[in-house]
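Supplied in structure tokens, the structure appears directly below.
Of the protein chains in this complex, one is absent; all others appear in place.
Moving on to chain A:
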């Protein structure tokens, strides 16, 4: 990930999560260090006060050093070997477990796998893990794929997208409503784009081409709309647009530059006539027979429909 990428989970409100994010961002800047301006750009929805509090906390805990370069304040991560330094006093088992977790990277590692790899007793391992967690050297992350499954990773590592689920998850829960709203808004945007072309007399090809939009344009529209607290990337918008394609509301074509273009389309057929009668949507049609307990003569759905 490029250090200049905007951080997406910035809306998350819990303080420890913010600290972790800040650490992971500052880590990416490496020895050059991150300036205040960089941080402001990356966390647009943090107030300066909030940023200062978090930085102060981290400095106090010894995760971050503060330097003065040419009048500007620069934040650098303290040498990662500090973990090893802290471990100096620890015993061999702790070092082994720490190493295993370190190797797992941002994907994390499941406690069972640690046990297999380290050959430690469960009770002993639990104790070690608790201790390391207490020292803020590692952290437990819940995966969205399996909510009961906890994985461990180093404290200053940002969890992988496959664990957090990206922009669509908030504390392991899929944000159905958020996705639905985005889905509707994207469709509305393309629909409006199509409607503006109706009066166009420049020929059908021009009409069609004018109704196309790239994910970038849609992304811009959504950002300007301000319905999302989270900064959404083009890829996120593309995922939403793909769901609309699966809804049969959009058509997707490959554009000349290799990307995708989207366009609102109408269904080829009006709603089929089968569903104009209640039988078409009847939940118990499989049980319905004449004569039988569920039969058309006494059917309540038909009664409602006919009256």
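Operating definition for what follows: contacts are C-beta pairs under 8 Å (C-beta built on N, C-alpha and C of every residue); 3 or more make two chains touch, one makes a residue touch a chain; residues count from 1.
In this text, contacts and distances are computed from a predicted model.
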Omitted chain, identified by the protein name its UniProt record gives, among "Coatomer subunit alpha-2", "DOG1 domain-containing protein", "DNA-directed RNA polymerase III subunit RPC3" or "UBC-like protein": "DNA-directed RNA polymerase III subunit RPC3"
Touching the absent chain when the full complex is considered, from A:17, A:131 or A:179: A:179
Touch with the omitted chain, as defined above, among A:70, A:134, A:203 or A:226: A:203
Chain not shown, touching residues in chain A: 145, 168, 173-174, 176, 179, 183, 203-205, 208, 239-240, 242-243, 246-248, 251, 253, 265-277, 279-281, 285-286, 288, 290, 295-297, 299, 302, 305-307
